[in-house]
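The complex is shown incomplete by one protein chain, all other protein chains being positioned as in the whole.
Moving on to chain A:
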Amino acid sequence: MLQKDFKRLTLYLLFAPFALWIILLIILPHIGMVALSLREKVAPRVYEFGFANYLDFINEPIYWNTLLRTGSMSLLVTALALIIGFPIAYYIAKLASNRTRGALFLLCLIPLWVSDLIRAFGWILLLRETGIISSFLVWSGIAGQPIEFLYNDAAVIVGLVYTVMLFMIVPLVSTLDGMDNSMIEAGYNLGGNGFTVLRKIIVPYAMPGIVSGCIVTFMLTAGSYLTPILLGGKNSSWFTEQIYNQFITRFNWEAGAAFGILLLLFTSVVIWLGLKLSGQTLANTVAKS
């Protein structure tokens, strides 16, 4: 009997931090956000329940354009990260020897040792008008005058792909790692060429890893703030910037909260669509990798 109580106590104690975290840091703030977003300011310090903040979003094209732009650019970043990350992950998991593998993994990790901010500044040093690339082009005579590479969409995308790459590579490596080499050999042995083996065996096998990598990358990209602002400048029009503006610059918490909820809904819908299209479930992708 005592044994049973003790067991139950351990369970509660272990579960408590998790419960506190999920209630205090996830559920409560979001309930607060939803409540906040459903308030309308009718007079100073007087609020009413209503959907005005959401209606504002729909009626003002710049808001939903920004959201769509953020979404489509995030998808592009995710796709690029996948295209670049897959061969790297394949090399690490299947072709590299055991020793080089650790080293390569470490190389992928190194950028994470410095903060987002420093990494973005690294790109600024490279790309700005007086930066290394521009100076080199002028010095070598390829360009007649300094070129500004910063503050455009390409710079934002490059910076974001660089930031999220690791989160694409890690799940891919772990799924590809679990794949028996003889599976690939069997693919060839039964008459498939390199392309067939990739399309019919390697990619389907790695699908859980691909999907979970894409989910993480997409979420990180759509919710990122520093990189788009620093590399895209005023032109970046990232949706998180709108949220920031509402909260901090315009002190309109109600609209900010509504935007926050909208971003969450939007990314959730995109991921749900992605899962449906790839025929995967959240459980077998994120849980597996």
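One rule holds for everything that comes next: a residue touches a chain if its C-beta (ideal position, glycine included) is under 8 Å from a C-beta of that chain, and two chains touch if they have at least 3 such contacts; residues count from 1.
Operating definition for what follows: contacts and distances are computed from a predicted model.
*Asks:* Which choice in "Response regulator", "Spermidine/putrescine transport system ATP-binding protein", "Oxidoreductase" or "GvpL/GvpF family gas vesicle protein" gives the name that UniProt lists for the one chain left out?
*Replies:* The UniProt record for the chain left out of view names it "Spermidine/putrescine transport system ATP-binding protein".
*Asks:* Can you say which of A:T100, A:T130, A:T196 or A:N235 touches the chain missing from this structure?
*Replies:* Answer from the full complex: A:T196 touches the omitted chain.
*Asks:* Out of A:A96, A:M207, A:L226 or A:L275, which touches the unshown chain?
*Replies:* Considering all chains, including the one not shown, the answer is A:M207.
*Asks:* Touching the left-out chain: which of A:V42, A:A186 or A:I248?
*Replies:* A:A186
*Asks:* Going by the touch rule given at the top, which residues of chain A touch the chain that is not shown?
*Replies:* 180, 182-183, 185-193, 196, 200-201, 204-205, 207
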